[in-house]
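Here the complex is missing one protein chain, while the rest keep their positions.
Up next is chain A:
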Amino acid sequence: MSDKKVATSPDDRTVIGITFGNSNSSVAHTVDDKAEVIANEDGDRQIPTILSYVDGEEYYGQQAKNFLVRNPKNTAAYFRDFLGKDFKSIDPTHNHASAHPEDANGAVTFTVKDKEGEDAEPSKLSVDEVAARFFRRLVGSASDYLGKKITSAVITVPTNFSDKQKSALIAAATAADVEVLQLISEPVAAALAYDARPDTEVKDKIVVVADLGGTRSDVTVLASRSGMYTVLATAHDYEFHGAALDKVLMDHFAKEFLKKNPKSDPRENARSLAKLKLESESTKKALSIGANASFSVESLADGIDFASTINRLRYEMIARGVFEGITRLVSSVIKKAGLDVLDIDEVILSGGTSHTPRIASNLAAVFPESTAIQSPSTSATAVNPSELQARGAALQASLIEMYEAEDIDQSTHAAVTTVPHITNAIGVVSRSPSGEDVFIPIVQPETAVPTRRTVFVPAPKDGGDVLVRIVEGNTHIKVTQPAPKAAAANGGSRAAKVEDADDSDADESDSEEEEDDDEEKREKVWKIGATVAEAAIRGVKKGGKVEVTINVNADLSVIVTTREVGGKGGVRGVISA
């Protein structure tokens, strides 16, 4: 892999973070350790991943996107996901309204007229070439902005990018004269963008990153332990995404248009369709901010202008299927990770579609109050979801820019990244005021080892000799059923159901709502597992505290150190692996 890379000496580097999306790309750099997304010459921070050729002139980004109406055949869009793939295994769905991917002995190509002149021969551009050209533009405009040539970048990739796709991406960047310092996972970049904010304390947590883009939605469950991330589960969805929301609005406005102009369906003509799509997308974006949005297209179909408005409520109703699909997708990944919504500490909404308030509020409804939902509409401190990945990449770039390429390569090596993770939590047994044994976690499950964690627990009021019992622990979900009164009523009506055929749909939704009212209560509780070790701390002072430190070594042996806070000595013991 590394043979193709261009290596720049650390001293000569100017680095950026790049997110190279299937719909949009973005570039960020760091200023005083803070990541900032760079606007291109058009003032865009989200730059459509599109190239368009008109009269031998190359356009990229939003300008190229606008050419989807007048010049679709010479416009290449949605090609990122084709890198490193055979023609056989690509999905051309989103390319229908632009240059179609073609099969060149298995390789994916686009045929576009990229040279000037009426009768200039169209060129067959491989997807690698298209990507390289796009990179050149993207990085070029960032170089212009920074006033110096960008040499190197960290680029984000989906978690399911294969080695082949990665190689192709590196090759494309290399062809654009960009040294790829590292490829990092998109959801991890998003998590880093949050966690690297100043004053953010490092906490052990389980994070769900929902990356909702234009043509795909990728959801990842991450364990974050001591600021290190482990992917626990992922799902990739190609059904519920931004384009599906565009489609909902396209159909809505097409029908509105048809009511007035029954003979002109804007969906049946390529140019009308392209206009319909562009305007639907901007109406959709406007609905993320306002309660109302307008839709207005000159000469939508058959020369007829069309203007309309839609309010958010209506939009949320017609788009319900997509919104709910996204919620189900998120739930399914948590289940895949063997976790419960109660295990999730934070949900990071990333990607353009994550601006949609309803998606965030639907998710908030699924998670407990204690789960932080990071999205513009649910949190005042949320980072712009469209910028998360580029920022994360920029932060990573600034972290590693001083290292030799070889050094980076060795450090990101599987031999370094593959480490044992403990299965169960390790903790100490405490006593509640009512005399019950309660588990206090010290090291959370799914923590990479070696690791070291400390907790402080008060001794009994009067001090004295205390027992530090180190045990394994596990969580389970405790479900408390609602008051039995309601249940009895339900049971009664249920018994009569088979006979009761009149039971109309309206009744049914009613009874469902009733059931919602007395929802069962679910809570996460720790269960004390096997004892690992016991230690005694003697003569603890009145009102004293006990400090317990657990070191788990790479071989899963454990060192327990415990003492009275402020006291001398203490106990140290080793549990062999």
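Quick note on the criterion: contacts are C-beta pairs under 8 Å (C-beta built on N, C-alpha and C of every residue); 3 or more make two chains touch, one makes a residue touch a chain; residues count from 1.
In the analysis below, contacts and distances are computed from a predicted model.
K.L.:
Name the absent chain as its UniProt record does, using one of the following: "Queuine tRNA-ribosyltransferase accessory subunit 2", "RNA helicase", "non-specific serine/threonine protein kinase" or "DnaJ domain-containing protein".
P.N.:
UniProt lists the chain left out of the view as "DnaJ domain-containing protein".
K.L.:
Using the touch definition from the top, which of A:Ile155, A:Ala235 or A:Ala390 touches the missing chain?
P.N.:
Residue touching the chain left out of view: A:Ala235.
K.L.:
Out of A:Pro101, A:Gly213 or A:Pro266, which touches the unshown chain?
P.N.:
Here the residue in touch with the unshown chain is A:Pro101.
K.L.:
Determine which one of A:Lys34, A:Arg197, A:Arg271 or A:His421 touches the chain that has been left out.
P.N.:
Counting the whole complex, the residue in contact with the absent chain is A:His421.
K.L.:
One chain isn't shown here. Among A:Asn160, A:Thr454 or A:Gln481, which residue touches it?
P.N.:
Only one of A:Asn160, A:Thr454 or A:Gln481 touches the chain omitted from view, namely A:Asn160.
K.L.:
For chain A, which residues touch the unseen chain?
P.N.:
87-93, 95-96, 100-103, 159-160, 182, 184-185, 188-189, 192, 195-196, 202, 222, 226-239, 255, 321, 324-325, 328, 332, 392, 395-396, 399-400, 410-424, 426, 428-433, 437-438, 440, 446, 448, 450, 455, 457-461, 464-469, 472, 494-499, 501-505, 530-538, 546, 552, 556, 558, 560, 571-577
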